[in-house]
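Apart from one protein chain that is not included, each protein chain of the complex appears where it belongs.
Note that the chains are named A, B and C in the order they appear, and that numbering of residues resets to 1 at the start of each chain.
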């Protein structure tokens, strides 16, 4: 069933929102407003939006350190997410977790992670609970190409296959793990080929094409929902910015990439540009509408910025809460 | 180049030696002479001997908790190994490591391991040193089908492929990891298929056929020696005894196997029986010679038993040595 | 009617069975916990009672065992995950320390981080350096975790049931050498609250805090000492985090002397923490330096006499007491 015009425009809107959000926080980071660091996913929006569009309302996601896009694609409250990135009391963890620890339980977003590859097993475990409780949900677990070389990938995917849990594993292959080119980090650059070792389907898809991502993830989601177990999807895209906002501001922090590589991808494989052309081709949007949408999404960020910048700092006492459950919780 | 009669008989002799050694210590264990536990590899001798026969004198091995066979196949001193299993001062670690920690540096046997899957990375690292030092050796790392589900397998094999180290990974698929049937522990029962995910050749071979094992390992060894990097070999065999000598003595300690399975393998796929028939077929041995060889190998164990049983207990002071290097070592 | 006697391992299995029966969110997962009934027999009968839906035999994948248990907890289950031995909790420390212990905090107060991670601990059965350790000190260092280490069949049953019901992640350590030891366990259901020490023997001359295998050894030592006129009070913390320091301090205020006895390595063991706390809070009540009885800093050997030599024994406790009670 092909995506409707409305659905496609909605996807485009989400991608634009992510782009504006991440450009905005990059600027905030330069101004010293972001405590610690943060990892933007500019260039990878099609993976976030394509994947999350394939989910039902009740489905779970688990994500990584590079998660703003996943959260926004899944419909998390932009105000709350931005406030968290700025370490404010109104953020999803009250400013305690920051950019690497975003969540929204009302949307089944169970959390992101500062440890590369740690979410893979958790996503499998969420799938296990779904299976045991027979709720008909699925869980989508995001991770990166770098994470695919951690033991957790192996243990988590094999366990998922063995237990036949309804988890879809989505690897955003943005071609770098910090400074390490994926082609030097993996003995075989085709990460999806690893799925066969676990007896699970693996698909490699163009991660700059949001529709292609959607379709691949959708078929994996359907499969999982039908009780046929987990799948691995590798979405090949490119990280258009530095590894983190902090590193991008460091001298030499991005010197590890071949000359012209970033520019080439930005020019020719920016998922937003590609999708915009596609929408125009389909006659779903014209230049003026596109610009209006762009402005709307920029406005979403601006108003979130208003909210977050004006939000209070967390109260000192909050440093000591949530370490254990409040007494009496059962 | 086909194996000579002498080489084949030598291989058979080694297999017999292992069998007698492990039957002997099983009896010692019943008598309470083995501290802790020990894991015999009865039924898996062809993997040990086939693999080690493919190595040159200077090549390294790294092994597992189920290692007596590997040590004896590699030519370690049977007296020293037996003494170690019995926890005696004359053992390779002076009775401190026991059956799970066997080594013989004079034969490049760098050690075995009580942690399932931990040797895989170590074997890769030995390969790395070989490569850096350009010594022309190779390293063979043994591990089990259960270990193949640990993250160390994944990290170790991928790293080996990335660094192109001369390490040959040999997985003895004896079809069980303790009580867990391999077919229930691996999403895909073909462990060798995982090699492709790392861009490394993977072979699955009949692990009850010592010549088949030899040939597969030999070609991987040659490849590694030629600078073409690591390989994975899965040798399918069967563990004819319980998981450990200790568990074999516990009530219900082997109830997890289907009725008749052990008997069937013992009857039809015992690697010693198979190899003996083969040797007879080739006209390399007759029944009488076979029996004589058997007696000789049994005698090897008897005399090792004499040595080990009469060896002294370790001195109390030795409990405190080898924790740090002696002062002054550089 | 004489009280029913069952072994420590039977008490563990019984607690698990009762909790699975009580709450349909509770399940058991780990290596060989199902069909086999556990490598040490501590889950015998659980699979027979509940089958493969509630008792999952897993591959040898310690990071996945804990990671899956955590994920399942976050989606509303109450897993009991077994890592066969604490020695290989080394493999899943990220899952325990960075994920499980911090999940509530890092997800903004997520309510469902209720899981128990069980493992056999300590040595004494000749299994050597990689199968005889005790890392309770590591877990005690980690905010977000609770750490329990019971030494009797009665305690293990009551504490394990509480651990399963606790809304926090609990590291539950079972001294392997005690699995075969029997003791009274009533047929009726009971629970023992986490975080409460028990005075296992009253005495006025010295306080000995002991847990794990050192608890029974210390009780024997106290008997020997009593014959020589020294009355030791033996406190079993049972839970090491949160630690019931008040019970310990109260006892020290009475006796003026303290020994802490555990099997873990001396340097950096939990004995250090207790000594540090007691000297801080009962400085003026101490008549002698606090002593620690523990394994000297070695690697546990397989050979039986060497192992016996390095692990603290009843005698070690007796001698330590005499050295500060003269």
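Rule of thumb we're sticking to: contacts are C-beta pairs under 8 Å (C-beta built on N, C-alpha and C of every residue); 3 or more make two chains touch, one makes a residue touch a chain.
Keep in mind it's a predicted model, so treat the numbers as computed, not measured.
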Touching the absent chain when the full complex is considered, from C:81, C:192 or C:298: C:298
Among listed residues C:46, C:159 or C:275, the absent chain is touched only by C:275
Of the candidates C:129, C:216 or C:312, the residue in contact with the absent chain is C:129
Answer key for C:141, C:196 or C:304 versus the chain not shown reads C:141
Consider the whole complex, including the chain that is not shown, and state which of A:24, A:43, A:69 or A:151 touches that chain. A:151
Applying the definition given at the start, please give the residues of chain B touching the unseen chain. 60, 62, 92-94, 96-97, 101, 103, 105, 110-111, 113-115, 118, 120-130, 132-133, 139, 151-152, 155-156, 158-159, 162-163, 321-325, 329-330
Sites on chain C contacted by the missing partner chain, in the whole complex: 87-88, 90-91, 93-94, 96-98, 101-102, 105-106, 128-130, 135, 137-138, 140-144, 241, 264-265, 267-273, 275-277, 279-281, 283, 286, 288-292, 297-299
For chain A, enumerate the residues touching the unshown chain of the complex. 35-37, 87-88, 95-101, 113-117, 146-147, 149-151, 177-180, 184-186, 247, 250, 252, 255-256, 313-314, 316, 318-320, 322-323
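Definition applied: only the chains that are shown with their structure count from here on.
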Can you check how far apart chain A and chain B are, centre to centre, with Cα atoms defining each centre and the answer in Å? 45
Could you work out how far the Cα centre of chain B sits from that of chain C, in whole Å? 36
Whole-Å distance, C-alpha centre of chain A to that of chain C, is 40
What are the residue numbers in chain A that touch two or more other chains? 151-152, 155, 158, 162
List, in ascending order, every residue of chain C touching at least 2 other chains. 58-59, 61-63
